[in-house]
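Omission of a single protein chain aside, the complex is shown with its protein chains in their original locations.
Our next item is chain A:
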Amino acid sequence: MNDLSWIDQALSAARPQVVGALMRYFRDLDTAEEAFQEACLRALKNWPQKGPPRDPAAWLIFVGRNAGVDDIRKRGRQQALPDEETLSDLDDTEPSMAERLDNADYRDDVLRLLFICCHPDLPATQQIAMALRIVSGLTVPEIARAFLVSEAAMEQRITRAKRKVAAAGVEFETPSAVDRVERIATVTAMVYLLFNEGYSASGGEAHIREPLCDEAIRLGYLLLRMYPGEPELMGLVALMLFQHARVPARLDAEGEIVLLDEQDRSLWRGSLMAEAAALIEKAARHNRPGTYQLQAAIAYEHAKAKQAVDTDWRAIDQYYQMLETLQPSPVITLNRAVAVSKHAGATDALQLIEPLSGSLEGYFHFHGVRGALLLELGRSREARAAFEKAISCANTTAEASHIRRHLDRLQKGAEGMPA
């Protein structure tokens, strides 16, 4: 077979481990990245003839170290050097190299790499851009396109982020168990943020931004393979897979968002949903519910319903109650109210959201949901006021036009009534 795409796949799959290990070795992100590039070039030269090495990551780390050391020597920064002969004798060294770098090293290296991308001094968009550039290896033009900014602007954003991270200093000690848990949580949040960057797009942007979802899912798998017993990571990947499975049904011909209730469920990708369901079931065995698992469980309830009317809203209400306990937030209560309205009625739901009017004053969905509930109860005058409020808080034209349809319907209803 003449197709060399397997090399590309192997290189990008090994990238997080290799750059992570090289960064620990050189203690410098730029040197690590350059060394990785050099190792990739040598792989492209070597692998087509010899086939892939037994452990591509170990091969790349070894060759990358050589290249980096070489480079540093050329720049005259370092005198002490390992013997060139032993370094280049790859056939002997590769197996021992692979043995020395056990899973625990890999894990810490990759997690450290991801974690520095999520440095708290960096704004969310810079965190995501760093992760895409450094961990996923996307090119700057690719990232710029996904974020709908110019290449120069993205280049500058990443350079600035790298400088900030370098100035902050990177912790190279083996993280303690507590540190590790914190790092996993930070990184998990960044991965989901990245997914949402891609997922929330509509109109002409949707197609351009979908690769962000693919990348987020890839990073999710990476974390899950490193920590196979973490139920929240299973939940994160399941949640992303459920949402990703609905992509073909999410937008109409004009590129506008189609609400879950109105989606053509035959377009949902069943194989992704089946895998997500398997993950959720696996996670549930741990009896350690978390926010990603619960959100995935809600997505699973929607996936199980053949049609919108078959949805088990009572179960969804319960999951939202558990979410409220774990992570109290008015937005979660608002979502719960929608589930309550479907199984207990609009009166109960309205009662639930009235106390939120202060905290969600400027929130589009609050006024939209409230308007729909009032409308259902026949309180048209109040419903109209809520919808008008919603339009004034709308973030996109699609949101505004969705509400305007309700208003038009109200208008028609009013015209039909005797004066």
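To be clear about the criterion, a residue touches a chain if its C-beta (ideal position, glycine included) is under 8 Å from a C-beta of that chain, and two chains touch if they have at least 3 such contacts; residues count from 1.
In this section, contacts and distances are computed from a predicted model.
Peer 1: Please identify the absent chain by the protein name in its UniProt record; candidates are "YciI family protein", "YdbS-like PH domain-containing protein", "GMC-type oxidoreductase" or "Na+/H+ antiporter subunit E".
Peer 2: The chain we cannot see is, by its UniProt record, "YciI family protein".
Peer 1: Hey, which of A:169, A:229 or A:378 is the one touching the hidden chain?
Peer 2: The one listed residue touching the chain not shown is A:229.
Peer 1: One chain isn't shown here. Among A:205, A:275 or A:312, which residue touches it?
Peer 2: A:275
Peer 1: Looking at A:10, A:60, A:194 or A:373, which makes contact with the chain not pictured?
Peer 2: A:10
Peer 1: Considering the whole complex, not just the chains shown, which residues of chain A touch the missing one?
Peer 2: So the residues of chain A touching the missing chain come out as 5-6, 9-10, 12-14, 56, 103, 211, 214, 218, 221-222, 224-225, 228-229, 234, 237, 271, 274-275, 278-279, 281-282, 285.
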